[in-house]
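Left out: one protein chain. Kept in place: all the others.
For subunit A:
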Amino acid sequence: MGNIVEQIQGVPLNHYIIFCSIIFAIGVTGVLIRRNVIIIMMSIELMLNSVNLLLAAFSAYRGDPSGQVFVFFVMALAAAEVAVGLAIIIMVYRNTKSLDIESLSKLRW
């Protein structure tokens, strides 16, 4: 444990923050501009994991394991979300024969 912490601390904290922000921004951009539903799911995953990384980094720097515990929760939630999300995507595909997000435009007033 101590070893890993030292390794993590081998990289300055600012770098983690910048790196995670970039990955998060990529994830957001992916969600916003891509139309394939699976890519959008992956982008969401990217956002979640950037946050995970940031949590782990802060946890190590502050010597507080609760950040890592929180990461586990996020991962569990992400797994569940992916399971449900993929199921929805399969159903959408069966119904519309398409993975284009625009094919779901029935969700309107």
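The rule is simple: a contact is a pair of C-beta atoms (placed from the backbone, for glycine too) under 8 Å apart; a residue touches a chain by one contact, two chains touch by 3 or more; residues count from 1.
We adopt the following convention: contacts and distances are computed from a predicted model.
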item: Listed names "Transporter", "Response regulator", "NADH dehydrogenase subunit L" or "Glutamate transport system substrate-binding protein", with the criterion being the UniProt name of the chain not displayed; value: "NADH dehydrogenase subunit L"
item: Of A:13, A:28, A:53 or A:82, the residue in touch with the unshown chain; value: A:28
item: Identified contact with the non-displayed chain, of A:8, A:26, A:42 or A:104; value: A:104
item: Residue ranges of subunit A at the interface with the undisplayed chain; value: 28, 31-32, 35, 40, 101-102, 104-109
